[in-house]
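Dumping the structure here so I can ask a few things about it.
A single protein chain has been removed from this complex, and every other one stays in its place.
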Amino acid sequence: MPKLDFDVITLGHGSGGVLTNKLLDSGVFDLLSNDILDERHDGAFLELHGKTAFSTDSFLVSPIFFPGGNIGELAVNGTVNDLAMCGANPKYLSLSFIIEEGLPVKEFWDILVAVKFACQKAGVQIVTGDTKVVEKGKGDKIFVNTSGVGPIHPKAKISAKNIAVGDKIIISGNVASHGMAIMSVREGLEFDSEIQSDTTNLNHTILSLIEQFGENIHLLTDPTRGGVATVLKEIAQSSEIGIDLFQKDFPMDEQVASACELLGLDPLYVANEGLFLAFVSESEADSVLATLHEDENGKNARIIGTVVAEHPKQVIMESAIGGKRVISMLPGEQLPRIC
Amino acid sequence: MPKLDFDVITLGHGSGGVLTNKLLDSGVFDLLSNDILDERHDGAFLELHGKTAFSTDSFLVSPIFFPGGNIGELAVNGTVNDLAMCGANPKYLSLSFIIEEGLPVKEFWDILVAVKFACQKAGVQIVTGDTKVVEKGKGDKIFVNTSGVGPIHPKAKISAKNIAVGDKIIISGNVASHGMAIMSVREGLEFDSEIQSDTTNLNHTILSLIEQFGENIHLLTDPTRGGVATVLKEIAQSSEIGIDLFQKDFPMDEQVASACELLGLDPLYVANEGLFLAFVSESEADSVLATLHEDENGKNARIIGTVVAEHPKQVIMESAIGGKRVISMLPGEQLPRIC
Amino acid sequence: MCLAIPGKIKSIEIQYGGMVRMAKVSFGGITKEASLEMLPDADVDDYVLVHVGVAISKVNEEEAQKTFKYLEEIGELGELEDVDEYLPKSE
Amino acid sequence: MCLAIPGKIKSIEIQYGGMVRMAKVSFGGITKEASLEMLPDADVDDYVLVHVGVAISKVNEEEAQKTFKYLEEIGELGELEDVDEYLPKSE
Amino acid sequence: MKYMSEYRDPELAKKYLEEIKNTVSRPWSIMEVCGGQTHSLVKNGIIEMLPDKVTMIHGPGCPVCVTPLNLIDKAVYLAVEKGVILCSFGDMLRVPGSQKSLLEAKAEGADVRILYSPLEAVKIAEDNPHKEVVFFAVGFETTAPANALSVVHAHRRGVKNYSILASHVLVPPAIKAVIDDEESKIDGFLAAGHVCTIMGNTEYHPLSAAYKVPIVVTGFEPLDVLQGILMVIRQLEQSKSEVENQYARIVREEGNPDAQKVIDEVFEVRNQMWRGIGEIPESGYAVREKYADFDATKKYNVTIEEAPENPDCISGQIMKGIKKPFECSQFGKTCKPTNPLGAPMVSSEGACAAYYHFSGLVEA
Partner (left out) sequence: MKYMSEYRDPELAKKYLEEIKNTVSRPWSIMEVCGGQTHSLVKNGIIEMLPDKVTMIHGPGCPVCVTPLNLIDKAVYLAVEKGVILCSFGDMLRVPGSQKSLLEAKAEGADVRILYSPLEAVKIAEDNPHKEVVFFAVGFETTAPANALSVVHAHRRGVKNYSILASHVLVPPAIKAVIDDEESKIDGFLAAGHVCTIMGNTEYHPLSAAYKVPIVVTGFEPLDVLQGILMVIRQLEQSKSEVENQYARIVREEGNPDAQKVIDEVFEVRNQMWRGIGEIPESGYAVREKYADFDATKKYNVTIEEAPENPDCISGQIMKGIKKPFECSQFGKTCKPTNPLGAPMVSSEGACAAYYHFSGLVEA
């Protein structure tokens, strides 16, 4: 970390004046240096050709540092993954901070370092950015927005319209790890072996699936906010398909499961990162699964459900003991229950 | 406004579940409807060809409704203008909200309406978006991030490297109006005839200048945070040029000037919107000015300075009475003074 | 349901100058504090049922097996496999 | 500098049950409240100097012109144009 | 988890279901008293797996659901008007008051905090000596020791800015009220295992004898519930009416005497309003005079006018098992978990919400 003559971010650092320039010139942003970003104009100059995906997300997470990561890599991975879910090869990201005054510069630095490594791992560049500062009590340490663009893979045919009866629904890994890693900090849970957020970039995994299976990948989506249940119910509703799920097939870390029991939370509604759902042709489902098992990001992948002609718009889950229940969307925030 | 069964935005609306879907389906976002946005995937699918500009900004302003506009149009215009300053034709925007719980839905609606009209006026589309909600006391009503892309005009040659000695610096309109319109609300100032923020999209104005004057437009920049003084000092420093300014030539609304006197603020450091600075060839300066005077966004345009060989990196202003002073950057937030 | 789940006491600590006996209780790999004031004789390695941060019952190991044996006991399940199969596994 | 600027009283209001006399003062098109407690005889249309929300002096119109006349007065400026040119214009 | 996942074994569940099918000879209505059992039945899809002759009736077993409207209004008042730090269990936040829920009060800026345990509230009070902290102490007998303990802790540690807004409801008087209602026709009960963990089973023997109903104290895992149902049916088929303990791994006949002691130290039995049901004699706890300083109702002496319940909501009949949620005219229409008209639509333990979420009767 470069030596600075300030320890915390203050309003002045967002005022656009000397302090803003001082922050910009302090060297902290050198971490992200590349030819495009270094131009430092009002925007970045890119070359793009043809079908392109464009996505945005704002990230707010408390705590900003959590087991397995921090808000910086979350923000990079979030947009990288949204682009990947479109079948795109994420290339250029914007990075915009809203910092609450008083944030230690050290924490800001750590976030930038995480951004840098997440970008490296994903193979993307931050090409334009923005830093704003809000008064104490008008923010929550730091909010990060990333937006991104990238060319769509020529073999990608990702669209909910391609979903067909018989399609298998593959989940790429354990559910609820990210949400519970964060909840564990908030609720003061201690884990025997740490539960980690599995935030990571999925673009390499996804693109090699598309490369290999092309139009047999019908839909990709990352079940972040609202969890697996909500995102599947959304798809069932908007695409007017029926979905059957099997509780016993859901991969889940035992500690994560225990934490959910303790707090009375349903893991199907807990937020995920570094996880995706793929709707794939029945015929290729096993091959996709086998390919995923070779990948670090897919080693726990499982088929959790099937697209069915019956009960359109409904998601029905068979419980571990064989009973059936209907899956609806998360009605509001999941709050820890006592009863 | 569509009839809704909720009056305020709550945490649940950002949870990703039913309420989020309810908000998405409520019809409020139908305002922004277009084919690309309506796909509702994790990102938007675009066609882009060749040199493209990409820019981002997060917008936080208090109050969110101010004389002459609101944060919604500010956010659209901000990114539209940043793209225009790159010589680009802004086409596609992302729109990301961070809402503090408790925001009246009516206010959210009014912001979306402003977004819509600002998009229409600028000729851009919102193609992807995101809505997050933070707990009360962890935000400030609403923060808006926009990012945008657009093809660069073939005749555009915008680069600080093109600035030459003799270049004239043109300001497109009155200084300090936006900042003082906002300050007036915060400080409880009443204006005889309302001071209005001049937030607006400048892309049409800019692109017609580029169309007409091509490479004679050397640099474009919008003096937002930090004001005219800071942005010119930044350019002088990074491009190692000298700049002479003439105080008497600065166009300013009389009420704005009075408000600055009252609060002890220097209008040169007050934030602007809907305003740009152009560095243009000496030979074309008068023609550029004449063209601007025909444009609603340039009717008060003036030449305020010249690029000089003397005092590189320094900006020197001749006061109204003929004395000289050096212009430096805003040292921190401008705070109202008593003494 | 008065959400309550069973966990194993890992350690016991006396807090507030002897006023409160608190346990670290492990629930399938996660640990949370619980008051032992309602179970003065609970000790390390005991399984206890915890509700809103208070341990309210010690699990009776012998009784715990009855659910697995019940069908056999009522004599209606001749060919029931070895009951042990269902018994809590040792960790 | 003890930032203080002159403005014109537009209206006067009695606040806090007669305790405080407040004026709306117009400064070149903007209006702000100021206490008149230090200037009990100030009235609507008077120009007053306001510092941190308190009017502290009434502007003396006659004296105000002396700065424009001074050079003439000290006899050093034979060809001084008509002083009126510099006088405050009526609105 | 040990003593938990073993009771989810699918094969044994199948065998229990078979045995239930083999045992039942004619229709029986069984009420699971506790919302946790309702949750387990619905979430595991057990209801559809039971033979048609077995009808499960969801009882009043969600303390959140039966917390009186007026008390929620008081909690909101304390948070909004008195500026206290109002602490509560998460499920209490969404319950509608007559004007607003605690969640809405929070969205408007009140300092409402969700806690896992009332003991944490005492710490918050210690950490915020300049603020008043009120814990909204709802619950059945199960939660009473923890709530009482928080008062004892605050008292011992000299924490003066802590109090509880108590709304405790007691299960046996509620069962009695249900049986006494002439419209209700319930043949047997699954009693609430965790309530009995505290209070023991002794109160149920006279009930079972007087009304001639089988009562089986039951746990919450699928096998627990299935075994409980089987035990009730076996009694019914054999015309028995006894108290049995399915959940003996947790529940002792005499309950937990230490827990009873701390309850008795802090609380005394009183008549209690049950939302949707009405007043039930001797069915709740009040804070004893001795601890009046920790009783938020006395400390703030708040009187809030009784607001009328939504007249369309038939939650009382639902909680007594007289009607099923889908027989309510508002169910899934104006009344949804995102906009509950009555309390049983709020907590996922509530009978209406349980049906709404898991049984697929409505489009979410």
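For clarity, chains are labelled A, B, C, D and E in written order, and residue numbers in each chain start from 1.
One rule holds in what follows: a contact is a pair of C-beta atoms (placed from the backbone, for glycine too) under 8 Å apart; a residue touches a chain by one contact, two chains touch by 3 or more.
Bear in mind that the values here come from a model prediction, so they are computed numbers and not experimental data.
Although one chain is omitted from the display, it touches the following shown chains in the full assembly: A, B, D.
Considering D:14, D:44 or D:64, the position touching the chain not shown turns out to be D:64 (whole complex). In the full complex, subunit D makes contact with the omitted chain through residues 1-8, 16, 19-20, 27-28, 35, 37-40, 47, 49, 51-54, 56-57, 59-61, 63-64, 66-68, 70-71, 74, 76-77, 80, 86-89, 91. Where subunit B meets the chain that is not shown, the touching residues are 187, 233, 248, 254, 257-258, 261, 263-264, 313-314, 316, 318-326, 328-329, 331-332, 335-339.
In the full complex, the hidden chain is touched by subunit A at residues 5-6, 8-12, 18-19, 22, 101-102, 135-137.
Criterion: only the chains that are shown with their structure count from here on.
Touching subunit B and subunit D at once is no chain at all. Set side by side, C-E and A-C show the greater C-beta contact count at C-E.
Per-chain CA centroids place subunit B at a distance of 56 Å from subunit E. Subunit B has its Cα centroid 31 Å from the Cα centroid of subunit A. The set of subunit B residues that touch two or more partner chains comprises 10-12, 18-19, 135, 137.
Residue numbers of subunit D whose C-beta contacts span two or more other chains: none are found. Here the chains touching each other pair up as A-B, A-C, A-E, B-D, B-E, C-E.
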